[in-house]
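Taking it in order: structure first as structure tokens, then the write-up.
One chain of protein is taken out of this complex; the other chains stay put.
Here the chain labels run A and B in written order, and each chain numbers its own residues starting at 1.
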Amino acid sequence: MTEATQAGQLMEVPKGVSLWQDAATRLRKNKLAMFGLVFLIFIILLCLITPWIAPYGYEEQNLRLGASAPSAAHWLGTDIFGRDMLTRILYGGRVSLFVGFIATAVALVIGVTYGAIAGYAGGRLDGAMMRFVDILYAMPFMIFIVLLMVVFGRNILLLFLAIGAVEWLTMARIVRGQIQNLKHQEFVEAAVSIGLSPFAIVWKHLIPNALGPVIVYTTLTIPSVMLLEAFLSFLGLGIQPPSSSWGLLISNGVESMEEYPWLLIFPGLALTLTLFALNFLGDGLRDALDPRSSGD
Amino acid sequence: MWRFIGWRLAQAIPVILAVITITFFLVRLAPGGPFSSEKAVSPQVQAALEAQYNLDQSMPQQYLSYLADLARGDFGPSFKFPGRSVNELIFSGLPVTAELGFYAMLVAVFIGGLAGVIASLKPNTMQDYAPMGLAMVGICMPSFLLGPLLVLVFGIWFDVLPVSGWGNSSGDKILPSITLGAMYAGYIARLSRSGMLEVMSQDYLRTARAKGLPEYLVITKHALRGGLLPVITYLGPAFAGLLSGSFVVETVFQIPGLGRFYVQAAFNRDYTMILGTTTFLAALIVFFNLLSDVLAAWLNPRLRYQFKKKT
Partner (left out) sequence: MLKPFVATRIFLSILCTTFLIACTGGGSDESRVEQGTREGVLHFGNGTEIQGLDPHIVTGVPEHHVIQTLFEGLVLKNPYTLEIEPGIAERWDISDDGRIYRFYLRSNAVWSNGDPITAEDFRWSWQRALMPALGNLYNYMLFPVVNAESFATGEIDDFSQVGVRVIDQYTLEVELNEPTPYILQLFDHYSTFPVHRATIEAFGSASDRLSQWARVDNIVTSGAFELVEWGLNSHIRVEKRASYWDAEKVQLNAIVFYPTENLTTEERMFRDGQLHRTEDISLDKIPVYLRDDPELIEIAPYIGTYYYMVNTTRAPFDDVRVRKALAMTVDRELLVETVLQGIVAPAYAVVPPGTLGYNPPKTFDFDPVAARELLAEAGYPNGEGFPAFEILYNTQESHRKIAVAIQQMWNQHLGVGVSIVNQEWKVYLASQENLDYQVSRRGWIGDYVDPNTFLDMFITDGGNNKTGFSDPLYDQIVLRDAPAAQDRDARYELFYQAENILLEQMPIIPIYTYQSKHLKHPSIKGMPPNIMDYYNYKYVYLEAEE
């Protein structure tokens, strides 16, 4: 980038490094986070192309075969109906990841909007909105979710809403905090003086700058959402057969853990490793975007 | 300080009221009343049952009479266990869950905290990676996976610990406590590690070292206090999590606690039991959040000063 100086000469100005580039460099150096990222991409891709690569039908049963240990024909073994576990884990992954991402997205949208409004508006509106959040925060949500699922039956849409409804609160708090810090900065004053509408200010300037912690928190929310889904499935309230999710596969596997350990180990590994990856990535992102936070 | 506590308590009331109201109407909306049963229920029997449990009144009426009873501390009769009141059920399950939660909290705070502190002393070495790796396992492995695995290893293969029960055989409290506390141990390990790391680079520690204080005193007398602050703040939400985590752990280990009662009640449509447990648990959570905030304030002189200023 060149800049004209007072003397009319062209000067080379060193290329600045944006926040994002800086963060990306730091992230790349973090081996664990990179492993997490690679693994995550790998597993997401695998689950996306499942319908084309799965060796067997999802519901294809082979009752006479029953549960069999891993073999050449069935890399991860079969369950008691003779269904191929590799196929089921892949399809289960689609569901688990889908629930994880969508529910988090729901929480994200609600939380960011709510937090941005509260943070920017300030004053009484902010006070009222955050009071509401405080009240909700104190509610025993797990209890409500159990109750909701028991009462209204297991609708996957309801599952998203229920889970999303629990997670948006912290998101809102984080965003609000960020916005509050940012809104007193000069670039906001500048925007206001140009005459930008509050909406434009929030949308174009504040939110992009607040994204750092939001991204980190989102990456860390997905695993807790997936755990929540698994927990509900274990109680019999989450995903219903014939669909399957990793949580459901694990809960089934626990029942016959001693006789057919592969029914538990492989879905368990799938879930645990994915959660590891997400957590490592989230940690890495946090370290990358805010170097002060862990005192490296 | 007292103003702060009072204000928070006042805030708690609408929360609990909201909890009661929402739960009340949610449960009534559910299909499958408490008396559906395999044996065909004749209309007379159905009517008699409903009359005894006040189900024949209108919804608003039921709601108001429930609130009135609640004000007297009466949670009502259980629908599922005739002759037993919800109070009785709650108070039979509560000590068990409380004990379980307490031990789990111990595991979480003590083991987690220790792990985090140890890790923070030599960051980015094996002393750091090992405990943090374990912490990650605790966070990422669901309790219904961890519990049965622990049972398999210690209860069946090595046969050193009992597989179920609470207080029936010696040592039967260990596995459930560890299972429940594991996840929180993981979080607390991370929190304490990052808290310690942040504090360790502070100037006042350098002063202490310069004064010639041995390292272990530097850590225990000065660093811990600040480093553990985030842990204290986390305790409130951790408690809420422990309570809901107890549902699964109590089911897996057949522990006669409140969590298991709650799950049974939800499945059995035991209206009064659901309502009573939810209200009770909500009140507990609110109280614990308050406690944790107060503790955090007491430990952090800056916050304390802020409160004094407000008063």
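A few notes on this one:
The rule is short, and it goes like this: a residue touches a chain if its C-beta (ideal position, glycine included) is under 8 Å from a C-beta of that chain, and two chains touch if they have at least 3 such contacts.
Source: prediction; values computed, not measured.
The hidden chain makes contact, of the residues B:57, B:87 or B:164, with B:164. The chain omitted from view is touched by exactly one of B:55, B:89 or B:243, namely B:89. Considering the whole complex, the residue from A:63, A:157 or A:194 that touches the absent chain is A:63.
In the full complex, chain A contacts the hidden chain through residues 59, 61, 63-64, 66, 80-81, 150, 153, 236, 240-242, 254-256, 258-260. For chain B, the residues touching the absent chain in the complete assembly are 30-42, 44-46, 48-49, 52, 77, 80-84, 89, 92-93, 99, 103, 106, 110, 148, 151, 155-156, 159, 162-165, 168-171, 173-174, 177, 220-221, 225, 251-254, 256-257, 260-261, 264, 267-269, 299.
To be clear about the criterion, only the chains that are shown with their structure count from here on.
For the pair chain A and chain B, the distance between C-alpha centroids works out to 24 Å.
Interface residues of chain B facing chain A in the complex, by the touch rule stated above, are 11-12, 14-15, 18-19, 22-23, 26-27, 29-31, 123-124, 136-137, 139-145, 148-149, 152, 156, 194, 197-198, 200-201, 240-241, 243-244, 247-248, 251, 262-263, 266-267, 274, 277-278, 281-282, 285-286, 289. Residues 131, 134-135, 137-140, 142-144, 146-148, 150-152, 223, 227, 230-231, 234-235, 247, 250-251, 254, 257-258, 264, 268, 271-272, 275-276, 279-280, 293-296 of chain A are the ones touching chain B in the complex.
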